[in-house]
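With one protein chain removed, the remaining protein chains of the complex are shown where they sit.
Letters A and B mark the chains in the order given here, with residues in each chain numbered from 1 onward.
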Amino acid sequence: MRGEPAGSERVGAAVKAVEARGLVKVYQGARKERVRALDGLNLTIGHGEYLVLLGPSGCGKTTLLRTIAGLEQPTEGEVHIGGHLANGLPPRLRRVAMVFQSYALYPHKTVRHNIEFPLKAEHVPRHMRERKVRWAADLLGIPHLLGRKPRHLSGGERQRVALARALVREPAVFLLDEPLSNLDAKLRATTRDELRRFQQEIGTTTIYVTHDQDEAMGLGDRVAVLDAGRLRQVGTPRDIYDEPADTFVATFVGSPPMNLVSRGDRLVGFRPEHLLPAENVAYDSRVTMPLRIDRIEYLSGDRHVYGSVTRIGLETRVIARLPATVITPLTVGETHEFAVPADRLRFFDAEYGTRTAPVRIGG
Amino acid sequence: MRGVPARGRPRAGEKARLTDREGFLAWAFLLPSVVYLTALVAAPFCLTVAFAFSDANSAAPSYRFAGLRNFRAIFRDDVFWRALGDTLALTGLSMALVVFFGMILANVLLADFRGKWPVRLLVLLPWTTPVALSAISWRWLLDSAYSPVDPILRDAGVLHGGASLLGRPPLATASVVAVHVWRLTPLAAVILMAGLAAIPRDVGEAARLDGAGFWRRLFGVTIPLTLPVIVVAAVFGAAVTFADMAVVRVLTGGGPGASTQVLPALAYHRGVEDGDMGQGAAIALFLFPLLLAGVIGVLRAVRRPEDANDGEADGEEP
Partner (left out) sequence: MNGVAARTRARELDRQRRWSVVRHVVARAAVYAVAAGAALVCAAPFLWGLVTAFVHDRGGPGASGGPIRTGRAPTAEHVRFLFRSTPFPAFVVNTLIVGSLVAVVTLALALPAAYALARLNRSWGTPARMAILLVYLVPPSLLFLSFSRIVATLGLADSFWALVLVYPTVTVPVSVWLLTGFLKAVPVDIEEQAMVDGHSRLGAFARVVAPLVFPGVVAVVVLAFTLSAGEFAYALTFVWSNARMPVSTGMPARLGNGDPLLWQSMQGGAVFVAVPLAMAANLFLDRFVAGVTPHR
């Protein structure tokens, strides 16, 4: 199983780029109530890795990035960067660069001065600064914008400027906080590819935060799923999708989400695309169940079938996604026999939601 | 549906009322203020100009055109030139100090610390207290039989003989500046707090991540971004300072020997106490060019810094 916390992974001879050990961050909110934004989080990121941090909003993603960057001090736990303890070090000594959700460009400075600012702070000599600004601008395709101010840039252009500013310092780690969320849908798709290509070119360790599962699954070497300040699972996109560590991951990833049917002290889970009319599933190892159809939606050729199943557990509303190749006629109101290949069933503890060993289900 | 036909349709019988028309409302709402301010600011201003060219006095309230006589009289008057110079110097010096201390105070008041409420209360005292009362309290503190400052200065050898603190020209001037700075720093701090709070938090943090230390953040990010607000605070403070006569009147009475005389107090002295309204008005008019400069300053400041000097070649170097 890949779902174990990353901190317990064997830390070999190689020094990790970033390590979080038992991070806890408690905010003192307004009216004295406490918010546990991070709740004992362990995470390890190798050199040159592209880790995507996925989770619903408010789960503590931004807090984790800010703690790694040194903008927040953790209430408990340790941050290690490049093998050295970073707790108590100010941001400027950590060699991390962060691209904020808002991009946080200096509104009164031109693009050139924005990009140059970190270099000036490091007292880089003038000719070196010019070379590096040009290099970063060329890399991101923005040399023509150097004389402009941020107000006169489009969202995509601002984002590139923010990246260029992060880049010139040659940081050990890039932290990107939902960098695409301010872009329109079309730009988002192209920029996503560019970001990935760009990282492969530079090879810098990157932590990329998003609440969008398509972005996460499309981008990451590994994806870490976060919920309520805890790490739920770390793994390849494929692991996350096919072998969810618990019911949170199972229902958060995938759209429509995984169906969960209560059966005794277990939950039986299966993806909508694996629930098909029985005649379309190989006879030998399958689990069948009658499905009473309430509603059918046609979405780009697929049929989404809504209804409730019985027999394998308590009566539960489920969704089946039938690809265009499945042509079995179905009508609303009828009860049809559906089936799931037995190896596609996942089992979870009904009380804690954690993954458990498979159970035999007859039929 | 069919039972209530009138409901579904616009009520055609009823005309759109006057109160629904935006153009009319805008005027109706704005007009009282405009009329009031015009009548009670523009009219007296014109009257002041008229007085300045007349020989009006409080004894004979008739109006006779006197040409430039009042101006010629005050130009020949040493006290006027002293007062003009003092007003400018006082205002300039006070504002520099007010902006400096106001910036520090604003940053502190925005920080988190225990006991903020009482600190804020005490810090607001100078601003909210009627200035004449503050001046009384200061005079009591600095220059009276009960002053704790007086004996300290005497022990230190700064003061000797019969003269008291406010009886010595340089010290008296310094005291007037001090009271103005004391009084206006909280106001400037409140205005600057608004400006500082408007800087996006991300931008300040980006600067920290970019490796900028405290001073570089201050001069490279914070001050440029709050510059318009700084100008507004300074101009408002200056307008209050250079038009103020209460501090000087109560604290030093313009003395010793007209060494702390300022234009407004002089205008009052000539125009009301001496009864020469023409000359008083002429003196008061000299406040106007300064006021105009302030207005222009504000107007330029409220243009956003992001817009200014756009696309200009980059020549700046720290």
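Rule of thumb we're sticking to: contacts are C-beta pairs under 8 Å (C-beta built on N, C-alpha and C of every residue); 3 or more make two chains touch, one makes a residue touch a chain.
Keep in mind it's a predicted model, so treat the numbers as computed, not measured.
From the options B:93, B:141 or B:231, the residue with contact to the unseen chain in the full assembly is B:141. Summarising the interface, chain B meets the missing chain with residues 17, 19-20, 22-23, 25-30, 32-34, 36-37, 40-41, 43-45, 47-48, 50-51, 61, 104-105, 108-109, 111, 113, 115-138, 140-141, 144-148, 151, 182, 186, 190-191, 193-195, 197-198, 235-236, 239-240, 242-246, 249-250, 263-264, 267-268, 271-272, 277, 280-281, 284-285, 287-288, 291, 294-295, 298-299, 302. By the touch definition given at the top, chain A reaches the unshown chain through residues 15, 83-85, 87-90, 93.
The working rule: only the chains that are shown with their structure count from here on.
Inter-chain centre distance (chain A to chain B, centres taken as mean C-alpha positions): 54 Å. Against chain B, the residues of chain A that register as touching in their complex are 69, 71, 90-92, 96-98, 100-108, 110, 112-113, 117-118, 120-122, 147-152, 165, 169.
Interface residues of chain B facing chain A in the complex, by the touch rule stated above, are 200, 202-203, 205-213, 216, 220-221, 224-225, 305-307, 310-314, 316, 318.
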